[in-house]
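Note that one protein chain is taken out, while the other chains of the complex remain in position.
Note that the chains are named A, B and C in the order they appear, and that numbering of residues resets to 1 at the start of each chain.
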Amino acid sequence: MTLLHEECGVVGVSFKEESQAALTLYYALYALQHRGQESAGITVHDGMQLWTLKDMGMVPDVFNRRDIQRLKGHTGIGHVRYSTTGGSKIENCQPLHVSSKSGTIAIAHNGNLVNSKELRCELEREGRIFLSESDTEVIAHLLVKELMHYDLEDAIQELIRRLIGSYSLVVLVDDKLIVIRDPLGIKPMCLGRIENGFVVASESVAIDILNGELIRDIAPGEVLIFSNGTYESRQLVKSKNYAHCVFEYIYFARPDSIIDGELVYNVRMRIGQTLSEEHPVKADIVSPVPDSGITYAIGFSKKSGIDYMEGLMKNRYIGRTFIMPGQDMRETAVRLKLNTIKPNIEGKSIVLVDDSIVRGTTSRRIIDLMRKSGTKEVHMRVASPPIISPCYLGIDMATREELVAAHKAVKGVEAVINADSLGYLSIEGLVRSIGIPYDDLCVGCLTGVYPVEIPGERCAKRQLKLSEFDEPVKKELRSLGSSKFNEPIKIENLKR
Amino acid sequence: MTLLHEECGVVGVSFKEESQAALTLYYALYALQHRGQESAGITVHDGMQLWTLKDMGMVPDVFNRRDIQRLKGHTGIGHVRYSTTGGSKIENCQPLHVSSKSGTIAIAHNGNLVNSKELRCELEREGRIFLSESDTEVIAHLLVKELMHYDLEDAIQELIRRLIGSYSLVVLVDDKLIVIRDPLGIKPMCLGRIENGFVVASESVAIDILNGELIRDIAPGEVLIFSNGTYESRQLVKSKNYAHCVFEYIYFARPDSIIDGELVYNVRMRIGQTLSEEHPVKADIVSPVPDSGITYAIGFSKKSGIDYMEGLMKNRYIGRTFIMPGQDMRETAVRLKLNTIKPNIEGKSIVLVDDSIVRGTTSRRIIDLMRKSGTKEVHMRVASPPIISPCYLGIDMATREELVAAHKAVKGVEAVINADSLGYLSIEGLVRSIGIPYDDLCVGCLTGVYPVEIPGERCAKRQLKLSEFDEPVKKELRSLGSSKFNEPIKIENLKR
Amino acid sequence: MTLLHEECGVVGVSFKEESQAALTLYYALYALQHRGQESAGITVHDGMQLWTLKDMGMVPDVFNRRDIQRLKGHTGIGHVRYSTTGGSKIENCQPLHVSSKSGTIAIAHNGNLVNSKELRCELEREGRIFLSESDTEVIAHLLVKELMHYDLEDAIQELIRRLIGSYSLVVLVDDKLIVIRDPLGIKPMCLGRIENGFVVASESVAIDILNGELIRDIAPGEVLIFSNGTYESRQLVKSKNYAHCVFEYIYFARPDSIIDGELVYNVRMRIGQTLSEEHPVKADIVSPVPDSGITYAIGFSKKSGIDYMEGLMKNRYIGRTFIMPGQDMRETAVRLKLNTIKPNIEGKSIVLVDDSIVRGTTSRRIIDLMRKSGTKEVHMRVASPPIISPCYLGIDMATREELVAAHKAVKGVEAVINADSLGYLSIEGLVRSIGIPYDDLCVGCLTGVYPVEIPGERCAKRQLKLSEFDEPVKKELRSLGSSKFNEPIKIENLKR
Partner (left out) sequence: MTLLHEECGVVGVSFKEESQAALTLYYALYALQHRGQESAGITVHDGMQLWTLKDMGMVPDVFNRRDIQRLKGHTGIGHVRYSTTGGSKIENCQPLHVSSKSGTIAIAHNGNLVNSKELRCELEREGRIFLSESDTEVIAHLLVKELMHYDLEDAIQELIRRLIGSYSLVVLVDDKLIVIRDPLGIKPMCLGRIENGFVVASESVAIDILNGELIRDIAPGEVLIFSNGTYESRQLVKSKNYAHCVFEYIYFARPDSIIDGELVYNVRMRIGQTLSEEHPVKADIVSPVPDSGITYAIGFSKKSGIDYMEGLMKNRYIGRTFIMPGQDMRETAVRLKLNTIKPNIEGKSIVLVDDSIVRGTTSRRIIDLMRKSGTKEVHMRVASPPIISPCYLGIDMATREELVAAHKAVKGVEAVINADSLGYLSIEGLVRSIGIPYDDLCVGCLTGVYPVEIPGERCAKRQLKLSEFDEPVKKELRSLGSSKFNEPIKIENLKR
């Protein structure tokens, strides 16, 4: 699957004593590079003021040794960013660094607000101006606005009250590092201990690279305020249920990360096994679509006893290239990226495992390629349930029009991708494999029901009748006995 | 002289019909490149919305053919920028492009506000935030704020009321082009007619390059509002006197520009002649410090009858280079840039003409170089009066501490630079050469008395006693019979 | 293992009719990018003359769409190159393009001559000059020299007579494409059919990417001469035995390539299984050092029945980075590249599979990292026999001093890398896994006996007594009943 994701990675560090925060942030961003390759940025506080360095490009392109040495400071934040076309501008790079009455503030954000347009309008109506297109600038305005009236903690609580959507935030207010995770815990964020201080990051691999120790996940609705290498925690907001994004496990996060208590690698291995149970098939070999399908395929092979053998090979050096226009252009594009290992697949029945199907076009081309190489049968097994609805909360998959499963039943998708059989993981199987209760997961893209109000979409926060769901989802939900569709999520402000 | 200037060039175009505004702006910026080599930017309105392209670098580096072709639009603004270290960030590039309740606005600014810090504080106190360090963002906030309450014209009048300092502004409010020149006319701005439309620019050379016709200078305090290739003019504010910057003539502007009615080349030629009258000397040849001293030296030669002959040659390809540390490092630095033409200066008495003396260090090194090449006598003649006070209005010369003439009388400077004699142009001679009345010029750097209130400095707007001036300036002023030191400048809002 | 290899990839195409040879070469080089990331080059013949475009960098960096469109031609050659420091100069980029009495010639070379120094000296003694440090220039001189006296075929035969070492060559002599593989077949080269023509390449993946069909390997000592999309083959030289490089299978080639009849993936899978048979161990999981150890580990798991589970994760975005000096610098360097999946390895006995051990330092650091993460036991299994001698024929592993197995027995290496047990693949097991007779493989780095004369080294071409070998190798050879150590390889010129 080629998700067109709009995702980010964030990190924050706080040291007890004078230390090279920038170098620590640099290494941590390096570990989070998979969360965004478009731009990178670091802000540090040097005891006097904030310094920001950010630019378009990957982490090693944006910072050189001299830059990092110059960025003195014992506390700081960092950001890597991916975005869809249009947002790819230097103005939208993060951290966003602003000056205000309440001091100098830098913010890095992972997530997506669903009410940013409304908030912008409201703020513009007050006479405010926007220099970028990012949610982050909206957050900055709101935070500064609340800080006019409230102390830091209350201002953050007000901020949380206003933001709808997903957000894991690291914020510097002068030399204070503040970490905020949205009340539904949609985007991940964890806390670790490193020599002389603490680190917070989107994924635990950023702690590993620093030779640190993962303490725990930041709780949904929790706020940490770091100062001089120690921190205080406030559970400012308490939600009855959470809404952890399932695609972090399925696709986005690194397999060696532990997210909300679950090792991603293990989740994927279990999904592969579950998939084998749910959609058994007689075949000669199990083969992944590399790289994202590999762990699933190994799990499938283990459970099914069918030999694991690679039938497709990925070009490790695939980079920016160009395709000359022509009749077989699309085929060439796939072939530049993937090659069949003909002797491994010729004349064989193959279980082909991929993480997900979005438009179905890539799957179709891969299967065509395999058939050309003489594969007898291709049984597609997909490590996620059908994606029937767009994501509004930080993973820019596609529009509803583009999503093949939004318009076709499984048999229809099977025909589109030209597979001999097609089996999707069930929602129930997904939930079981992840190991987190259904009611604490965001499965908006799989059910069309979202944990927050999105104009034109159904929301789990209001009472939904079972009959409002699509038939296949209805069946799934019935089997889950989920409370989600009949009981709204309540977010409760603890403090005020 | 190597002025560390903080200067910009601005341009705006408005066409009657669909036209390639971006290409026109590109050429115009090309003609204004001398006003700023650090960054360049263009904003156009395509009939629907504003598009901005800007980056660090010279005009041809920032824009390629494809960029310009893509920037469709019939109205637009452009900017080139130079700044001192620290300000050299992408965030500070212009035009500044913001969205607001009143629409999308883009602003390009040439000048320097002296109350920007106060305005920022005031705006921050209202809860506003700043993403850059530029005056332009301050102006954007103020304009949007006034547009909440007033129509465009009144909002601009309010804006002018709040801004203290120099500013020539081109502004797009959606598809309207607005041009504003400060009430004192400190920075230049002129209006020209081109095929199918109009152009406004910092200097008339931008009109020439477009094969256009210079109509006139924008009046101080005048506002032009362009729409569909026509414009309306409003004299929103009327000042009794103006304060045109004399250093635009002496150093900054291109010689082929006509500024406030005077051709810069002619001003320089007259200055050279005046200098010869004021400080005659018996010598073998007149020689300029290239390139800025050339026209002065030709004028001096013409008046004095002393042969013009170049004694110093400039390396045309001087670019970014490095100097290895060592004992003669500074000498090497000068030699990389300038070479003596030994046969032209050996054994001769030379009148050396330069535009100005700031710190005196470069002059000293040049004269040392000439003496090493066997020059018998060096009579330094300077095309400006002594610079005794910093500029706060757009030409970042140096601090008062660095200005050699702020601390030493002419004889003292003569000793510092190791000249056989030293003659500065008088203020009276300067005024006469420019051809604009003394009371309409800004000579703050030459007298220490500024046309606007600057904390810690004297201001021509309040009544000054002659005795408050330094002795040499006092003498000059007495001879001028100026009203400036005893009658305040009044700025009168015409509309409200 | 991080082999410091000095390797290249070559490709040649010949079309029947006017066609875009450059685009075909571009895609083919893209598939061979793993064979060299330092420079890339293409030469085509446009019907009149040769055109070469080459530069430092990866394939997509060196060529853009416009370049490829401009490089018209129906026949051409291409090259990608890696080299050790010092050789990294633009002068050494290939194809080498020379003009001579016999026409314009372009040459691209994969391999390493062991007598290039002698040949250079000989050619210099004749008054010739060298502009680069590459073997390719030596080959160009020799070819042009022979073409003075002989026709093309005889000249090539003379050339082959002079060259000692490994070489797979693609050569353009004006519009003729000539392909030469050395008589021992050390470096791979294969032939494929594509639409309207033929392609030759270092690996069959280059044929796959073009949607072509692999016809066969070029035989050792064979020469193909292409003209107008057809070719003639000459077996100019015939060697009794071959010497295919085993490290192409173990490390260098892509798993989806078929080299000398054997699919690399299958060889690796068989090696993993053989390794499990040769060095069985009781453990909880089998884990690879990614990426090179993965296929071996899967084979090991399959044979042994021990669960495959990844214990180490590679950062996919590892690029040029810097490490700040400090005490744990080396550890940081490993951690930037590899992360342990702690939950997968904590408290477990692990079979760790890697492709080879060169210096032993990386293995040591990886095992230390695993122990820090709580691994109970690490049983290292290595997919190659001990490397006891350097490679002179195209894979720049290390010097003999650096090779840990050149100085230590298995127990000694086990101690160095801090493993609980260490098992190397046997030579016999390697040969069996590859599926090519021992006497047709080059195992110089594993036995210290080379297929060609190398000063100071033993050579299989002369009679060797068994007693001349090291004890462990002696044992291996005895078990193989190989003829190689008692019967010299004979290379026989077939034509003259």
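Everything that follows uses one rule, which is that contacts are C-beta pairs under 8 Å (C-beta built on N, C-alpha and C of every residue); 3 or more make two chains touch, one makes a residue touch a chain.
Keep in mind it's a predicted model, so treat the numbers as computed, not measured.
For the chain that does not appear, the touching partners among the shown chains are B, C. Although one chain is not drawn, the whole complex shows that of B:152, B:263 or B:459 it is B:263 that touches it.
The chain that is not drawn here is touched, among residues B:56, B:215 or B:341, by B:341.
Only one residue from B:254, B:270, B:381 or B:458 touches the chain missing from this view: B:254. Seen from chain B, the chain kept out of the figure touches residues 20, 23, 27, 30-31, 33-34, 37, 58-60, 64-65, 68-69, 205, 208-209, 211, 254-256, 258, 263, 265-266, 269, 291, 295, 298, 302, 307-310, 313, 315-317, 319-322, 324, 328, 331-332, 335-336, 339-344. Even with one chain removed from view, chain C keeps its contact list with that chain: residues 55, 90, 96-101, 105, 120, 124-125, 127-132, 137, 140-141, 144-145, 148.
Definition applied: only the chains that are shown with their structure count from here on.
Taken as a graph of touching chains, this assembly forms an open line, each chain in contact only with its neighbours along the path. The busiest chain interface, judged by C-beta pairs in contact, is A-C. Of all chains displayed, A has the C-alpha centre closest to the centre of the whole protein C-alpha set. In the CA-based superposition of chain A onto chain C, the rotation angle is 180 degrees, rounded to steps of 5. Between the Cα centres of chain A and chain C there is a gap of 39 Å. Residue positions of chain B touching 2 or more other chains: none.
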